[in-house]
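To keep things clear, I will list the structure first and then write my remarks on it.
What you see is the complex with one protein chain gone and the rest in place.
For clarity, chains are labelled A and B in written order, and residue numbers in each chain start from 1.
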Amino acid sequence: MTVLDIVFWLLAVISIGAALAVVFLQNIFRAALFLVLCFFAVAGLFITLQADFLAVAQVLIYVGAISILIILAIMLTREMWRGNPGGRFQLPAFIIALGLFGVMVWAVINTSWQISAELPLVPTTAAIGSRLFGEGGLLLPLEIAAVLLLAAILGAIVLVREK
Amino acid sequence: MSVSLEHYLILSALLFCIGLYGALSRRNTIVILMSIEIMLNAVNVALVAFSRYIVPLVLTGQVFALFVMVVAAAEVAVGLAIIIALYRSRETVDVEQADLMKG
Partner (left out) sequence: MLTDYGYVGLFLIIAILFAVSMPLLPLTLSLLGLVPKKPNPIKTSTYECGVETIGKTWVQFNFRYYFYALLFVVFDILIVFLFPWATKLKQLGAGAFVAVLAFLLILMVGYIYAWMKRVLEWK
């Protein structure tokens, strides 16, 4: 058992525990803080997968921006007292989630993955740069992502602005 | 047993199913949104794991994960705008009370 394995199991336990806390805690502000912990654990998992740029992007976007928006939503709606009640579909939801998990585990175990023996590329920042912008890059998806973000800004402003 | 691709994929599947259960069974819209974020994170873990173990030199999975993050940010921005608009018109964020379409 190497250090990397220990770190993986630690991060796996933290991320799953935090995800369960997000779903089951009654205090939604604490749930949002556990969501931040889950994001951090996933950033750690990216580091164990040698994706250093993505780990930083995860901290920047998820921990820095998305969790701020979610905490802001809790502060803007004054719905703390309502807590986190379960809906009418708890049992069907549990059955669907369990069934999907079973199917996915079955598929993962019964597929023979073609693991590459090559060592991963590090550091990845410049490599991602040339993958995105270089020869045969992903320029069109990039512009589409910009248009998607633009639509999100416009839509959000139209929805929230007072008439 | 050393950590392999299967470990990451099963972890990703478990996170995804926790998020799915939360998104389907909870009534508070903010918790549903947080569950969807967990699901998107789970997908990112799977994409980066594929990138690391199957094509370690091409990085396609990591670029895909970057785009998933952009989509997640756009989704959460519009989702919260909808929550704020819903709260303003109905004074609630409970999905079972937001039944205007029911008539």
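Following the convention adopted for this analysis, a contact is a pair of C-beta atoms (placed from the backbone, for glycine too) under 8 Å apart; a residue touches a chain by one contact, two chains touch by 3 or more.
Note that this is a predicted model, so its numbers are computed, not measured.
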Need the list of shown chains touched by the one chain that isn't shown. A, B
Among the options A:A12, A:C38, A:V108 or A:I128, which residue touches the chain absent from this view? A:I128
On chain A, residues whose C-beta touches the chain left out of the figure: 3-4, 7, 47-48, 50, 52-53, 57, 60-61, 64-66, 68-69, 72, 75-78, 80-81, 122-123, 125-126, 128-130, 132-134, 137, 139, 142-143, 146-147, 149-150, 152-154, 156-157, 160-161
For chain B, residues touching the missing partner are 66, 69-70, 73, 76-77, 80-81, 84
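FYI, only the chains that are shown with their structure count from here on.
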Where chain A and chain B are represented by their mean Cα positions, the distance between them in whole Å: 6
In the complex, chain A touches chain B at residues 1-2, 4-5, 8-9, 12, 15-16, 19-20, 22-23, 28, 31-32, 35, 38-39, 42, 45-46, 48-51, 53-54, 57-58, 61-62, 65-66, 69-70, 72-74, 76-77, 79, 82-90, 92-94, 96-98, 100-101, 104-105, 108-109, 113-116, 118-121, 124, 127-128, 131-132, 138, 141, 145, 148-149, 151-153, 155-157, 159-160
In the complex, go through chain B and note every residue touching chain A. 2-11, 13-22, 24-28, 30-31, 33-35, 37-38, 41, 44-45, 48-49, 51-60, 62-63, 65-67, 69-78, 80-85, 87, 92-96
